[in-house]
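A quick write-up on the structure given underneath.
Left out: one protein chain. Kept in place: all the others.
Residue numbering begins at 1 within each chain, and the chains themselves are lettered A, B and C in the order written.
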Amino acid sequence: MNIKDLESIITLFNAHNLSSLEVKEKDLKIKVQRQTVTVAPPAYASSEPQTVPTSKEKEKKVTETITSPIVGTFYRTPSPDAPPYVEVGDTVHKGDILCTIEAMKIMNQLEADFDCEIVKIYPEQASMIEVTTPLFEVKRI
Amino acid sequence: MNIKDLESIITLFNAHNLSSLEVKEKDLKIKVQRQTVTVAPPAYASSEPQTVPTSKEKEKKVTETITSPIVGTFYRTPSPDAPPYVEVGDTVHKGDILCTIEAMKIMNQLEADFDCEIVKIYPEQASMIEVTTPLFEVKRI
Amino acid sequence: MIKTLFIANRGEIAVRIIRAARDLGISTVLGHSTADADSLAYRLADRTICIGGPQSSESYLNMTNIITAALLSRCDAIHPGVGFLSENAEFARKTEDAGLIFVGPSSETIRLLGDKIASRNVALAAEVPVTPGSVTPLESLEEGISLANGIGYPVMIKASAGGGGRGIRIVRNDRDFEQAVHISRKEALSFFGNDAIHVEKYLDHPRHVEVQLMGDGEGKAVHLGERDCSVQNNHQKLIEESPSTVVSDELRHVMGNDAIRLFSHLNYRGAGTVEFLVQDGKHYFMEVNARVQVEHPVTEMVHSIDIIREQLLIAAGKGLTISPREDISNIHAIEVRINARGAGTVTSFSPPTGPWVRTDTHIFSGYTVSPYYDALLAKIIVAAGDRQDAIDIMLRALKEFEISGVETNIEEQVAILTSQQFRSGRFNTQLYDQLFRQ
Partner (left out) sequence: MIKTLFIANRGEIAVRIIRAARDLGISTVLGHSTADADSLAYRLADRTICIGGPQSSESYLNMTNIITAALLSRCDAIHPGVGFLSENAEFARKTEDAGLIFVGPSSETIRLLGDKIASRNVALAAEVPVTPGSVTPLESLEEGISLANGIGYPVMIKASAGGGGRGIRIVRNDRDFEQAVHISRKEALSFFGNDAIHVEKYLDHPRHVEVQLMGDGEGKAVHLGERDCSVQNNHQKLIEESPSTVVSDELRHVMGNDAIRLFSHLNYRGAGTVEFLVQDGKHYFMEVNARVQVEHPVTEMVHSIDIIREQLLIAAGKGLTISPREDISNIHAIEVRINARGAGTVTSFSPPTGPWVRTDTHIFSGYTVSPYYDALLAKIIVAAGDRQDAIDIMLRALKEFEISGVETNIEEQVAILTSQQFRSGRFNTQLYDQLFRQ
């Protein structure tokens, strides 16, 4: 592992205001924690596992994470030489295709569930994703 | 791993104000933690196991427990038809015999270590006692 | 040899498989549900992949996610464990089609044995004694009643596609026959999507005795003696032991050879079990379990053979090389299943340890028993020179078992083990009801 990766992990940890984050892959294991202040009432726990509020300003800047519903290979493009379905900054509408996830030679197209702006795209092109892997950070519009 | 990496990790730890960070890779494991301040002082633990203050009024009524130093059979009397060595309310002086403890046919006489008043006698006549069994509750005089 | 093994299961059996793989130098990839993201198997596996949500249908039964995960993580083989997809012929075939080794019998063997009537016919073809009854699904009520009178009441109406005691009705006279057929078909349809039923003789004081086998897939098979699984509550096994107190050396020899003949006939590959009912010294074929079983450790302790290891070796093409112990006169093994009475978080846990005691478990202090899966918390297995000693050692182990945070069946298991009936060895599958329902 290298320090750049660790830095990215901690940045993610901070960006999402987590209290504990554990990453395990093969022989590598990383665990990050921050003590929570106990004076304040407990933080709001979302009952919807797929969307995580990541900012304290509730009005405009709340983003959500779209995670993978299946195991497969992530593709940003419909075919090797085609342009990506979406880029960071794009606005997409409910039903627009966000990416393709290939599983057992079948291309599964993931559609947006709501209108939103793409804030971040997590996986690399052609990387393996599992269920719950973060795919996109989006902001509802 | 080298010290530069460790330094980088600790820098990251500090920069992000973490309370705990654990990195494990193959045989290498790094765990960084920062102690949190506890408001209340820890409870006082007595270092003297044999004497236990049994009352809250510290001036006069503090009693102490004399416990058995050996395993054996407890006798309050020197012989079956003799009167007890001590009774509750008696005042005894350092060196006075308090009881007999029989072990392997040998009568061991337990002497008072200090002048005191007998407040309570715990074991029954001829009962088995082990090391630390409370024998007498006494008040120093 | 298999280099990387995908484990499509959870709980103690996933831990068991990881251990056997590790002992062979095989690296492991665990497919887990979101509910099992902090399980012991998760902690022990070399790599983990989330294959779906907490419901089994989303994860442990999700063939596409499992096979995709195995392929993308460059596994050579999939071990299905027990339950879930372990006896699913379609999953075995899809695994084979994806170019992966399915650790188990061929998909055709599984398909054949999954059908009660077909497997009964295979047993008949291999000259294995079966309970008297119909060999084809029941066509009419009249046929059934006539059959029942031929066999003699009581008889049993069973779902042809069934298992786990569901879709079974016992009938003691002509009068009740029609109603029983009606309910049985309805249950069969709702549980198994198939309303085929058939009629068999009902044995009213049987022992459930099963023979463990391993086959090389080319007609050679070896048996590892029997397990007695007669202590059951509502068809759920609670205590298993080997040898059985009702199996003589001669009966063991005959049952073992019957089972070997059947496995040879099937060209059976890997570990499997032939289940018999034994009553009054006679044995009757029930079914084949085309997978490893929860209670396999009992046999492992008797023969000092690691069944999961041998499964992996056979799957890897290393052949069948086990040599079971010939003289089992001075060994007896017992397994007790510790089940949770409900979901909850284990606040403290300390398994029994020490001589002659083996604990197979996936729980630990802080583990949350999920409401989504079965209630098995741990299997305690002991081995000793004879049955009475084994019972005493098991009682010692159960006394040392410490768990808090979830209710368990430990007290009940102690009551069974200390009962005069169990001690004597003279009991049948009704024991649980006799002890706790009368």
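Note that a contact is a pair of C-beta atoms (placed from the backbone, for glycine too) under 8 Å apart; a residue touches a chain by one contact, two chains touch by 3 or more.
Small disclaimer: the values here were computed from a predicted structure and weren't measured.
Novice: Among the chains present in the display, which ones are touched by the chain that isn't there?
Specialist: Within the full complex, the chain not displayed touches B, C.
Novice: Among C:Asp23, C:Glu127 or C:Glu143, which residue is in contact with the omitted chain in the full complex?
Specialist: The single option touching the absent chain is C:Asp23.
Novice: Looking beyond the chains shown, say which of C:Gln311, C:Thr361 or C:Gln413 touches the absent one.
Specialist: C:Thr361
Novice: When the complex is taken as a whole, what residues of subunit B touch the one chain not shown?
Specialist: On the side of subunit B, residues 27, 49, 70-73, 103-104, 106, 128, 130-133 touch the unshown chain.
Novice: In the whole complex, what residues of subunit C lie against the chain that is missing from view?
Specialist: 15-16, 19-20, 22-25, 44, 297, 300, 304, 306, 308, 323, 330-331, 348, 350-351, 353-361, 364-365, 383, 385, 389, 392-393, 396, 399-400
Everything that follows uses one rule, which is that only the chains that are shown with their structure count from here on.
Novice: Once you find the CA centre of subunit A and the CA centre of subunit C, what distance in Å lies between them?
Specialist: 41
Novice: Could you work out how far the Cα centre of subunit B sits from that of subunit C, in whole Å?
Specialist: Whole-Å distance between the two chain centres: 54.
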